[in-house]
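What follows is a structure written as structure tokens; I'll ask about it next.
A protein chain is absent from this complex, but the other protein chains hold their places.
Moving on to subunit A:
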């Protein structure tokens, strides 16, 4: 083969390769567009009020961006179901969705494109989409952003989340009742407060019915690495746990692996009972549909500013924004009844999962006797409660 032919073959090949890569890259609606930078960031008070009432109105589309895939049996699936409800409630609006959007400047490009396509309301649904959303929000003061789970807000950015630790606590009670060994396992990702809070709630729930119960916690360092999840699941089961829960974005590997090894599971984010017909106990779910529809309605009517959604909104079990999952077929009726009773007490305000005294692993009292911590305090959890085995990465 002479050099020229070689070169031709190579460029043909590299061209094809580049083409394929291009197609792959185009799978996300994120073509470059800088959008229009807002002309005057500072206006007079009346101009601001006028701007506020127009905020989120008059769009022809609503945008949703997800960090993973819509059917991950987890976090993204829950948010996706919310977007479906919006689609149904607003048949005249286009619903734009982008999956697998990384938590980088790429997210900004996706949002800019959505705005170009007519979106005046955007839902960035991942924790890491907050900074990109704040940047885009500055450039587009007429667009309303509803961010999921964040701690920062802006004039046109509100964040919402839910007190998911309430159903996690109830699921912990169910786990404590179902466990024969009293040894529970929890597979988590990284030590952020939400994660520690859930491990604590689960453990407190289990120990409220079985004071000897322990929760072995294992960090995988990732939100969704099936290989690492399988390692962690097997390792925990080998150590003798008989109920396993998790705080990961994807649940499939953990729940299926536990099911194959005859270990019971408590799910998170979305209902995965179909993955474990034998071992499923219950789970904690996000119920976004009604909330998303209400948020869209509020923004579309120009009422975002001053509504409960323009700052930090936290839905609760009572609001039905967070829910308990279905009970597995193998859970006895008396256990179901017991947990339902506890749920009624929690809704009635007579049961408070984190009422003091709550001690951490070293025995130090973190919540004083009789004290009920605020949502802010709980969302800043930086310790693991007594009964948790494992340490927080420093």
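Just so we're on the same page, contacts are C-beta pairs under 8 Å (C-beta built on N, C-alpha and C of every residue); 3 or more make two chains touch, one makes a residue touch a chain; residues count from 1.
As a working rule, contacts and distances are computed from a predicted model.
Trainee: Please identify the absent chain by the protein name in its UniProt record; candidates are "Mce/MlaD domain-containing protein", "ABC transporter permease", "Na+/H+ antiporter subunit E" or "Phenylacetate-CoA oxygenase subunit PaaI".
Mentor: "ABC transporter permease"
Trainee: So which of A:83, A:229 or A:265 would be touching the chain we can't see?
Mentor: A:229
Trainee: Touching the absent chain in the whole complex: find that residue among A:253, A:284, A:298 or A:381.
Mentor: A:253
Trainee: Which subunit A residues would touch the chain omitted from the figure, given the whole complex?
Mentor: 1, 6, 9-10, 13, 17, 20-21, 23-25, 27, 69, 71-73, 77, 99-100, 216-219, 221-222, 224-232, 234-236, 238-239, 250, 252-253, 256-257, 260, 275, 389-391, 393-394
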